[in-house]
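One protein chain is absent from this view; the other protein chains keep their places.
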Amino acid sequence: MRSASTPPAAGNGLEPGFRGVICVSFGSTGDTAVPDTDGQPRYDLHFEAATADTLLELKSVFGSSRVGVRLVLAGPPTDIRAAAAVAADCGLLGEEVTLLSQETGPRFVYCPHCLSTTVDVTAGTEVTCHGCSTILAVTDHFSRRRGAYLGYSAHAEEAA
Amino acid sequence: MSSTIIETDPDAALLPERIRRFPFPFASDTYRYSANVEPATKTAPTEAGSWGTHLVDIDEHYLEELAERAKVLDRDASRVNVLPHMRPSVWDALTTLLSSMADDYPDTMSYHREGNTCRWHNGLQNLDIEFTVGDDSSLPGGPMRFLGSQIQDDIILLDVREDTLWLDAGLVTFAADWSFGFDVGMNFMEIHHPVPRVKEERIISRAQQFLLRLQPGEQFRRTNWTLTIGRRLDTSTETYPEWGPDRSTIADDPAMPEKLHLRVEVQHLVRLPHSGALLFLVRTHLLPLSDIARVPAWREKMGHVLAELPDDMAEYKGIIRYRKAASDWLLAR
Partner (left out) sequence: MTAIALQPQVHPAVEGGLHLEVTDISRQTESIVSITFAAPEGGRLPSYVPGSHLVVQYGSGVNAYSLTGSGNAPSDYTISVLRVDEGAGGSVAMHRLSVGDRVNVSRPRSAFAPASTASHHLLVAAGIGITPILSHARAAVERGNTASMIYVHRPDAGAHVAEARKLLGPGLTALIECTNRGSFQSVLAEALITQPLGTHLYVCGPVVFMDAVLEEARSQGWSSARLHSEAFGAAELDAGEPFTVHLARSGVRLEVPAGVSLLDTLETAGKTIPNMCRKGICGECVLPVLRGAPQHRDLYLSDQEKAENTTMMCCVSRSNDPELELDL
């Protein structure tokens, strides 16, 4: 998943005990999207997407870092939110993580009726749940843990 | 509210217990959101009787509601969740509540603790059980499931960190139109994001400051209300496709007075002694309009509240399509 121009994999690229700024970008976002780190040591990573494999690699990067480290995540909202959730699990705190979210891009919608999450590419007011085919109204109620918006059956009250 | 003198109706003694013990929430003819918290376990008089003497309230629906909860949990595992760091607070909640129930219902319940070994007797369930605090396998289903099998309340635990409350554990089967499974992991402000008005009115931020300052052992309570069609406890977002359609037919249903219920949540806020977590208990009471109407003062107050409630609040509560029918029926009597 790593693109050709990125630094070597974590483990051999990141010195153990790293306490600088880890900059992770996803998709087409270039490293230039990440701001200057103010003279602090910096470690860049670039991934096409936040897949299970890339998240595992991030986890090992966090595992060899030490308190004092800061994290910058740039890219599509779905990817950086998945990465932010891993960071939180590894002990990074909200104030230590900066999210540079692309304005547009797909979003996740959670369906409470079948508990599945649908990728909503069009970002309209409704989306069809890919788990149970219910047409979901998309609310602006957002869960950082899931990286998703809440949906609910859009036409339930019209049924009768 | 204590500013209003409540006089119990002289005929109230003849009313059935479900009405006499009902926590009728309206103090006047209008209703707005407010930070309506008060110390817990203070008996609150109503025009028909009183409520609120005990932290854990056990009533005539005890076994029936616990059976209903077990069914919901069997169908949908997302109704219970304990993030790993909340395990100690679940034990804290369990030991706090069992001990409180034993104090309040000595005829049917007892609780003894020696070190981490506890004995719990619940005569209403013919249950005698010994367990070890901290050992999840010592209770059937673990401590959260077990607690949910002993009390009618929905259980929510909030962690306190970074000067913020985090909803990180709970067992919620009787939600009033929200999704516990979705809200797990959110903070206090995020949870309340869908509620209209409260942001402008600073109610939620003030409430959070208040809750953060509570010391371990302190207990407060508040009430909230909505309307529910049928004696249905599980009105979660999860099952909305099942119960949502009733909202479009109830206004014209001749059986509305029996079907439409005032749903009152008595919510307790308890800062737990050992974990410091905030325990939020939600106990749901349902009473049909036909019963409300048997208490003249209730009939009138509720009729006026429903008629006057601003549209944004009525819309949020999901009652906008039938609140006029309900109000007309109450006020026409």
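Details
A and B are the chain letters, set down in written order, and residue numbers restart from 1 in every chain.
What we mean here is this: contacts are C-beta pairs under 8 Å (C-beta built on N, C-alpha and C of every residue); 3 or more make two chains touch, one makes a residue touch a chain.
Everything numeric here is computed off the predicted structure, so don't read it as measured data.
Within the full complex, the residue among B:60, B:103 or B:162 touching the omitted chain is B:162. Checked against the full complex, the one of B:46, B:89, B:173 or B:267 touching the unshown chain is B:89.
Screening B:28, B:41, B:108 or B:209 against the full complex identifies B:209 as the residue touching the chain left out.
Counting the whole complex, the residues of chain A in touch with the unshown chain are 17, 19, 62-63, 65-70, 90-96.
Annotation for chain B: contacts to the undisplayed chain at residues 1-3, 34-39, 85-86, 88-89, 92, 95, 113, 115-116, 133, 159-162, 202, 206-207, 209-210, 213, 215-217, 220, 273-277.
The rule is short, and it goes like this: only the chains that are shown with their structure count from here on.
Centroids built from CA atoms put chain B at 35 Å from chain A.
Note for the complex: chain B touches chain A at residues 78, 162, 179, 181-186, 190, 193-194, 236-241, 244-249, 321. Those residues of chain A that touch chain B in the complex are listed here as 93-94, 110, 112-113, 115, 134, 139-146, 150, 152-153, 156-160.
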